[in-house]
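Handing you this structure, nothing more for now.
Here the complex is missing one protein chain, while the rest keep their positions.
Note that the chains take the letters A and B in the order they are written out, and that residue 1 is the start of every chain.
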């Protein structure tokens, strides 16, 4: 399938985007698998990810286990599905696209009139060449999805529709990577592994997440914080996870992110937590203001992924979401066009770089206090140009501004917001001034 | 006088505005009476109102009674007033308009030169056909008011000016309707019955107020709050009322409104309380934002009625004002053109509807808390479309948003402000979710 990629992207894309390409290659391996809330698609996906990152641990939670207001559903197994006319000609096959079957469809095998069949088929009349993505998780239902144009070719009177699926007691599978740092306080990342053959929403999320985990592992010896990455089905997965871990999460998570829609190469988007001013929000907005000033900012009212659970009343974790094009806002969303052509090495490279910057700014975020009353004398410490004339102050302005705001109350992210110096530069400055004995950590 | 109305308004106005018409008819009955701070005009007015609403109780407070820095003034009685030339031709008569006499004018009977007379006559040179409304409550004075054009016709040398009035010990009269609800906490309405033949400012206020009281009586069995309506002369009336009831008012009033200028059919206006963020302000602004987004908002600096007393330092009741065209802001204000043609059944119908919406939103305003951690499962409760695809979320968005913000801290009005769902809809949703066991009242 690498050939396929080479059709979409120039070789340069891969050379220029080394990490983005690795993430893209992982997505490509996982793309064809038919994932759902539960079942072997999820397990297969997590097992392939575990090959990339052996720290990934899998958990199985049995059907029927309660999670707040919810219960782990039956496991869904699908072997095949098709629609044939009575002469045996196939008009739709699950093997062509697993989007053709409504997710969690109950077993079905009947001869139907054309009219009866049409009632089972979901289409997108305004995007007539695309297959929609439809699920029916919590009510028994059987259905198909087709391109609107293809439905127009169904001109026989009767058809046979078959879904060889099974809904059975089993378990919900999720994965977790925990990378301990110096502190038990942790930075949290959540992504979904429940979508079938859809690339940006949602395969891009867990793929990027896994590479962020690999980076955290590589840097774990020097990390200040612990890192937790979870790979869960949407909604039920976060509820199951929280029903088992909420107390610890509330105690330890200082900032968290829902990682989704991370692979296309269009805008950058930020979706607020409910409170809007948590450390996660502050780090995300501070970074974007320096790196992608034209980023799109969405209020919590526009939420749509697991931040709905993490920020719910009584839970209130500091979790926001950083994306490229936000779910629901791009035309290919939840259709067969959300495929490997929509995402790109460059798209992943950008998301990866953004997340790394946000993570580093959290690692570097400390609260400093000036050691001396009044401005310190930079000159005697070789921190200041000794010959001053009109204009020379500009060169040391950042250092002086940092010292002027380091009052032991505002953290570096807050100072960065005020003095408009990006966190990487600011934290280097802070360490320099700390070494010079001018700042001390609170 | 009903003919007169039929000249101003089409029959359709009355059919389309059933409550507005009733209020208008009451205003019409009361319009000719010469009201003032005190005296028989006020009593006559309140007695006619009591015929409409027998719950109205009248109170008499004797001249000389102290009210904070004030004292109940003498009662003013006026029998007649006129200006004649020495041949006995009448050039001005109180019988034509009670605006012709400065309110609270002391008795007067003298022959005067033209020059002397002119010094006693108030006019509006920029509105030369209108008689101004002038009073002199707290200093003895005698004077007349005329249309500027009519003054130009005073071409005799000498005149006789007569005011047959009396200022005598008596009492200040006010009315009150108290409608107990389930709680002693109450919603408070204050309107003025001290203006003479002026329609929008001020007769519209007590007329609308009386019909709001009739509605509260009709709904009293199911009302959560008590309702109090007072009908008082401006300034001295509110001070007298508060000097007798302040402690209870501070304890019980959760929201209050100065009801004035409610009958014309032009803009809607809101005048802030001093604090600006009381429950009364919040309910008023929330309602107007959904029903009349183009409403005019006036700061407390533009105040001019009894909110001056209710919001004074040390009193600080949660009282704002909802009006159609605000006093002082429309050209007919305090002139003979503020008459029955300025107000209309439609004008009253709109004010009545607005006040009802605000009242209902206060009745419905509660603070809810989500019962479950995380989003509840709407599907198993038949609250959610079970087949989900791109876009379907829109239909349940309001329900999910309510659940997402129901944190036991923000009340429904606050949530309505955030999620942009009007209070009637939102409170229906809240009750539905409460019945489904998903929300609980705080």
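Everything that follows uses one rule, which is that a residue touches a chain if its C-beta (ideal position, glycine included) is under 8 Å from a C-beta of that chain, and two chains touch if they have at least 3 such contacts.
Note that the structure is predicted; figures quoted are calculated from it, not measured.
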Of B:38, B:135, B:204 or B:278, the one touching the omitted chain in the full complex: B:135
Candidate in contact with the missing chain, chosen from B:94, B:333 or B:352: B:333
Which residue of A:369, A:428 or A:441 touches the chain not shown here: A:369
Hidden partner chain, touching residue among B:112, B:162, B:312 or B:383: B:312
Chain A residues touching the omitted chain (full complex): 369-370, 372-377, 379-380, 384, 386-390, 393, 400-401, 403-408, 418-419, 438
Absent chain, residues of chain B that touch it: 67-70, 102, 122, 124, 132-139, 141, 143, 235, 238-239, 242-243, 246, 274, 300-301, 303-304, 308-309, 311-316, 328, 333-335
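By our rule, only the chains that are shown with their structure count from here on.
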Cα-superposition angle relating the copies chain B and chain A, to nearest 5°: 120
Centre distance in Å when chain A and chain B are each reduced to the mean of their C-alpha atoms: 56
